[in-house]
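With one protein chain removed, the remaining protein chains of the complex are shown where they sit.
Labels run A and B following the written order; every chain starts at residue 1.
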Amino acid sequence: MSVLIKVAQWFADPAHWSGPDGIPQRLFEHIQISAESVAIGALIALPIGIALGHYGRFGTLAINISNVGRALPSFGVLVIAFQVLGLGNLPILVALVALAIPPMVTNSYVGLREVDADVKEAARGMGYRELAQLVRVELPLAVPLLMAGIRTSAVQVVATATLAALIAGGGLGRYVIDGFAQQDYTKLFAGAVLVAVLATATELSLSGAERILIPRGIRLLKAPVARRATTFKTA
Amino acid sequence: MSSRGPFQGIGKATGGKEKSSMNMKSGSGRFLAALAALVFVATACGSSSNGGTSSPASKGTLTVAGFNFPESSILAEIYGQSLAHDGYTINYKLLLGTREVVAPALESGQIDLYPGYAATDLEFYNKGAGEANGDPVATTAKLNSRLQPLGLTALTASGAVDQNAFAVTKATQTKYSLTSLSDLAAIGGQLTLGAGPECPTRPFCLPGLKKTYNITFKAFKPLDTDGPLTRAAFKNGSIDVGLVFSSDGDLNSLGLVVLKDDKQLENADNVVPILRQAAASAEVSRVLNAIDAKLTTADLVTMNSQVSILHQDADAVATAWLQQHNYYN
Partner (left out) sequence: MPSGAFLDYVDPWVNWTWLSTHIPLFVAALQQHLTLTAIAILGGLALSLPLGIAAHRWSALRNPVLAFFGVVYTIPSLALFALLVPYTGLGVLTAEIGLIGYTVQILVRNLLVGLESVSPEVLDAADGMGYRPLARLLRVELPLALPAMFAGIRIATVTTIGLVTITALIGLGGLGQLINRGLIENFHTPLVVATVLSIALALVADLTLVVVQRIAIPWSRGSAA
């Protein structure tokens, strides 16, 4: 189809690989803002979810917070962030962090809750104190769900960062927004492809990270399951 | 052990253990369900009452669209309300998008009418051939010659004009002693231009600045079409020159100065209704031309201020204008 040929030509054009609107620059901006948002979100969400899960408190809140997170309209959140914080990367960061937190809270809570009570009891019996038990027993066992939460957040943030272009943000969303405004459908298509590829790459690389972090015994126990972290879509 | 399955096991995992905390206390659950029912009923009632607004036989239905800036909403409302007063049923699609989005919608018949600007529309439909000049009548005639083959038509241009204009902050003006766009040619490489994302492909924007004034900017920042993003960028210094509209009402209060277009890059951007030929009956033309004869640039400036600064509604401002001009007698 001629559309695909034009898109291939767009990618082949060296002019699109350099300069402030070039693919490397936009890709870097996109990855940077996404990574920062997920990292900051994780710094906030994981301690909360892990603590709640470990002590078994506020379960309803922890579980339903991902529902609320899914209900947030990312368009609205971004524009409100702009009107509160002005132009620049800060409002985008704040909005994306807000969207990144809920899945990580819920998943880390559930991950900690899921740890078999017998295992925890055995650890206590072996003399582990509270913090050691948490760090050396519960967290490693919770890795699958923890990573699932981080993965969900990351993929969602990568997709939503596309909308940041609506409040003068950079990143791959610029190809989408500018392409639409200029009726340059080749650029628009290319932007869509780039975001889709980046989202998939994010998910695959975090799956790979999970495989490394998961304790060997657990990995051998579980049958491989195709787990796609895509139940979150806000953009 | 139940299998985790592809949806992270949140559901299965929490289901068994968190049963008690998942259940809403029955009282609040019922209340919320009742609330939901109320929303749905209210919506259903609303929709059924909307359906029954048939008045004396309507002369036809027209869809009026506007661009993604407030002045276009105002103009679309003025056109729409005047036609509605004349007996047509009007649907509005305001803040639809840039011309690149609206024009195809007109060509394909999804909308019937939008308030255009003679010179910019001409250069859009002739793909930047450079035919527009400062004479609204000549420009509109050329515009029509471009529109006819597409099944579209432009009516009589108004005296009200809204052109692209390039502004700087007072501080920038003082720093570089700027009065006109020609002054930018020498220092363009130190300045950042901010405008809507369509600017790099618009003859009266980036390409025109290069061609007519030989200005090459250091950088271009895609923001919005004369909207809050552009104004915020002025405020935080991320742009030096920004695209605004000559009929904006808030430039003074924001400390922005428009640079003079001494080489006449911008042309006769008079307000002119652009319609599908099928919708441009004698009656519709009569109504719209009468409106455009009365519309002035000063009107645009005032109405823009009312909407952009005071947040009055475009439709209220349009109604006020129509009443002021005794339209409803």
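Definition applied: a contact is a pair of C-beta atoms (placed from the backbone, for glycine too) under 8 Å apart; a residue touches a chain by one contact, two chains touch by 3 or more.
Given the structure is predicted, the values throughout are model-derived calculations rather than measurements.
Just so you know, the chain we are not showing touches A, B across the whole complex. Considering the whole complex, the residue from B:Pro70, B:Pro203 or B:Gly242 that touches the absent chain is B:Pro70.
Here the missing chain is touched by one residue of A:Ser74, A:Ser108 or A:Ser153, and it is A:Ser74.
Within the complete assembly, A:Gly173 is the residue of A:Pro91, A:Pro144 or A:Gly173 that touches the hidden chain.
On the side of subunit A, the interface with the absent chain consists of residues 63, 67-68, 70-77, 79-80, 82-83, 155, 159, 162-163, 166-167, 173, 176-177, 179-180, 185, 188-189, 191-192, 195-196, 199-200, 226, 228, 230-235, using the contact rule stated above. Where subunit B meets the chain that is not shown, the touching residues are 2-3, 5-7, 10-12, 14-16, 19, 22-24, 29, 32-33, 35-37, 39-40, 42-43, 46-47, 50, 68-70, 93, 95-97, 101, 104-105, 108, 110, 224, 227-228, 231, 249-250, 252-253, 301-302, 305, 307-311, 313.
Here is the rule we use: only the chains that are shown with their structure count from here on.
If each chain is reduced to the centroid of its CA atoms, subunit A and subunit B end up 34 Å from each other. Contacts from subunit A toward subunit B in the complex involve residues 20, 59-60, 63, 66, 82-83, 86-88, 106-107, 110, 113-114, 144-145, 148-149, 152, 165, 167-168, 174, 177-178, 180-184, 222, 225-229, 231. For subunit B in complex with subunit A, the touching residues are 3-10, 13-14, 17-18, 21-22, 97-98, 100-101, 104, 196-198, 200-201, 219, 221-224, 228-229, 232-233, 235-236, 238.
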